[in-house]
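Next up is a structure, given as structure tokens.
The complex appears here minus one protein chain, its other protein chains still in place.
So that you can tell them apart, the chains are marked A, B and C in the order they are listed, and the count of residues begins at 1 in each.
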Amino acid sequence: MFKKVLIANRGEIALRINRACHELGVATVAIFSDADRASLHVRHADEAFCVGPGPVMRSYLNIPNIISAALISGCDAIHPGYGFLAENARFAEIAADHGLTFIGPKPAVINAMGDKATAKRLMREAGVPTTPGSDIVANVDEARTVCAKIGYPVLLKATAGGGGKGMRSVTAPEELPTAFATAQAEAEASFKDGRMYVEKLITNPRHVEVQVLADEHGEVVHLGERDCSVQKPSHQKLIEEAPAPALDPAVRDRLHDVATTATRAVGYTNAGTLEFLVAGDDVYFMEMNTRIQVEHPVTELIYGVDLVKEQIRIAAGEHLGFTQDDLHPHGHSIEVRVNAEDPNNNFAPAAGTLTTVVFPGGPGIRVDTHVYGGAVVPPFYDSMLAKIIAVGRTRESAILRMERALSETRIEGVKTTVDFCSEVLGEPEFRAGGIGVGWLPAFLSRRAAAV
Amino acid sequence: MFKKVLIANRGEIALRINRACHELGVATVAIFSDADRASLHVRHADEAFCVGPGPVMRSYLNIPNIISAALISGCDAIHPGYGFLAENARFAEIAADHGLTFIGPKPAVINAMGDKATAKRLMREAGVPTTPGSDIVANVDEARTVCAKIGYPVLLKATAGGGGKGMRSVTAPEELPTAFATAQAEAEASFKDGRMYVEKLITNPRHVEVQVLADEHGEVVHLGERDCSVQKPSHQKLIEEAPAPALDPAVRDRLHDVATTATRAVGYTNAGTLEFLVAGDDVYFMEMNTRIQVEHPVTELIYGVDLVKEQIRIAAGEHLGFTQDDLHPHGHSIEVRVNAEDPNNNFAPAAGTLTTVVFPGGPGIRVDTHVYGGAVVPPFYDSMLAKIIAVGRTRESAILRMERALSETRIEGVKTTVDFCSEVLGEPEFRAGGIGVGWLPAFLSRRAAAV
Amino acid sequence: MTEDVIAARTRALAGALAEAGFARLRVRDGETEIELRRAPRAPAAAAGAPAAVPEAVVEKPPQRPADLVASEVVGIVRLLRPAVAEGQDLDGDRELAYVETLGIRNAVHSRGGGRISAVFVHEGQPVEYGQPLFAIER
Partner (left out) sequence: MTEDVIAARTRALAGALAEAGFARLRVRDGETEIELRRAPRAPAAAAGAPAAVPEAVVEKPPQRPADLVASEVVGIVRLLRPAVAEGQDLDGDRELAYVETLGIRNAVHSRGGGRISAVFVHEGQPVEYGQPLFAIER
């Protein structure tokens, strides 16, 4: 096992990793920007290094300063969390060059899965169903040819994409030139990589993803699926749950089988997530995230497995302590993202000082957060303040528990998604289970029209 | 199911009950004293009534005002929590007289178990092993006769006792008169009932208690045992865990069998706890608590059962939704009481304003608390600020998790037991498991001598 | 401080005034100051109020400070006939109402004469401990 791990992240996930390390008896080194000096992730680590000013390019993406901090403090591993450098194969290589274990899959696998078009090809070769579509299209003319072949509507996607950036839906040929240009420009701005590909647009599919763990000795297990279909118009997830409600058992089994098969086929190690679109009985591979996900706690709560500890153990070369037969989910879990944003104004992010912070507690409630009363939300980073996760014996009991937890939550100083999520939980269609990714945008439109 | 429940308590247990009610879709009415106006238990309830000024006799023990609040607000049941009126049979009767369901056992059972001497006699008759001792002794002379018969050391106990009050150990005959007089005076002051009885003093036993649930249709189950041997010199519990570590499986089975047998024998209904002294292979019934216990969460976390919801369901006449065969504990759970008291000064309670409050979170951590940053701790009530509960796959993982949780906890403004409990968790003897109730007082003495 | 907290605290202070016989209560907490006065006599500052620096006065004392008569119990208000009205003068002590708790009548007296400046409750209203019933100018 490692002696000391540098946590190359901030916010709740940095704390989450700090917790896993400390419970494993591993010392931790936090990094922070000037803007995060008073964050809990700094306070709870054994050591902490300021690596730059607020803007991410100079701090949380500052590879030399981060690697230097790890070396100076005598770390033997780096955990990247999610976002920032988590899927940066170059960072993983640099870490390895300096004798630091990168807690994640091998750089080649990060690269292959990070390139969405390559990932789809590899998955097709492994027998995983993918949406009809193209490899990289060089320009709008190539895109037009592909679109004509697979039929509209289509989705233009950046091969380096993520978080809904560099993505546009196109319902008719005449929309294509503008959509292509704006999506490509966005991809270039966001990822410095304007390569695009085309996919058949599946109308209102569900977003269902499968959690896998693979050790470095060939053992691969899945930990069931999560339903992340409640997404903002920006395609960002807002509410996630496990298991996926109202899912045909045969479809569920197929997802699990496909996920473990694909994980083995690409030589994947550590924790990963395969995202699928589900439309009726059809299942299409979307992408593989080569990192821990924001929504990993819903899986942890029903499987009783600490995924971050497992990541660390796997990276340290340990064998998985269990096989697929040992894994049995109990109950139902749901997560709500508490973001500093205004649901009544297109989820515009807010920064400021949190004058009041009261989180819920009691049975079946887990809170992952880095904020506290008096904390300052800097303008530089993503707007997530906390994750509230509820577990119950049934989906209904988990939702009831989440509703009471949200009613206990009191955050003042910035607008948050708390009340809006309560509203969503109360909607009969959500309650029934099985909504698609188009549901929340449609709900928002209805809601805006009703005002 | 009930429509509306009055919660006749304050602090974390009032919140705990509020949570259970809300998750069952039951409306709640809080009561509060002038000193608790800003408490979370008031804020989270659907309605709230001030029932008197700070001192408990005029507020939380003010039966007319409490019953009146229940009637005015249209409640159909009262949950008493623990402490205050929870084991007051007269209160249960008055509630019933006004058409309010008391969420707990029947008044006759409360009375029988509340009288410690009667309880022991009933248990003996049911075949439950009890410590050698007496029925009520009228005076010190009768006590002397009994003591001579069962042999010193003995324990003088108030039949109305609880929380260590009205209790004295006597190692030799010459100590008896003073001990009897002071214990009786204490019992009279605390319980307005100076009746005493004598028990053989078991040297450094373990305190192991068994949780039972019994519905009103004859179904009785146990939910395993809790070890509460980490007790302050005042006999108040500080750290509890489930299951009891290093306990002989045969002793464990016997405790469970005896507990369910006794529960049936006394016609018990609702949730209850049978407290036992365990010394080697010997098991002695101590008392039965006819209410929810402070430490109930450690049982909840390993059994996945919401005990307070079950209390409410049982009182509403529902059948238990499970049998003994459905109940299987998973993992290990441990609870630390965060009290506003000074471990370096005989646990002297402290009142004041909590300037900083940061509780731990993340996987496997539950926090039950009514306080928050800026909250005022009034001088009138018990000193418990919060319960931190950790669950893990093994005892060691639960303890490691608790250690990291305590390291994350930051409470400023009053002295607390947080750091002291961390110290206890680190002690090799605690770590080994199986310490007796004499361990913590001895540890405190060693610790004081070392300074 | 939000409006509901101010309201709750004001009510608490009113209760404390009525109960403890303070002449004036002022609580300063961060940016908020709440002040209640009962009579211009002995100006005692409230004990236990947290010291902080005021920046805004949320609640000013009324022009003519009044004595608050509050409920000592939880129950239902029964106004005695003829019910007193705002503006009415009382020559001396008078029983104004009772609060019924589990069938018991808890009498509410004016505790001396004065002018009824406010009647906060109506017949049959449920009240809690410390809830103001009447304000009387002395």
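Quick note on the criterion: a residue touches a chain if its C-beta (ideal position, glycine included) is under 8 Å from a C-beta of that chain, and two chains touch if they have at least 3 such contacts.
Owing to the predicted nature of the structure, the values given are computational and were not obtained by experimental measurement.
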Considering the complete complex, of A:C50, A:A96, A:L247 or A:A442, the missing chain is touched by A:C50
Have a look at A:T145, A:T182, A:S234 or A:T353 and name the one touching the chain we're not showing.
A:T353
Residue by residue, what part of subunit A touches the chain that was omitted?
34, 37-38, 49-53, 59, 64-69, 71-73, 98, 353
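Keep this in mind: only the chains that are shown with their structure count from here on.
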Treat each pair of touching chains as one step and give the shortest count from subunit A to subunit C.
2
Quick check: what residues of subunit A touch more than one other chain, meaning two or more?
none
Residue numbers in subunit C touching two or more further chains are none
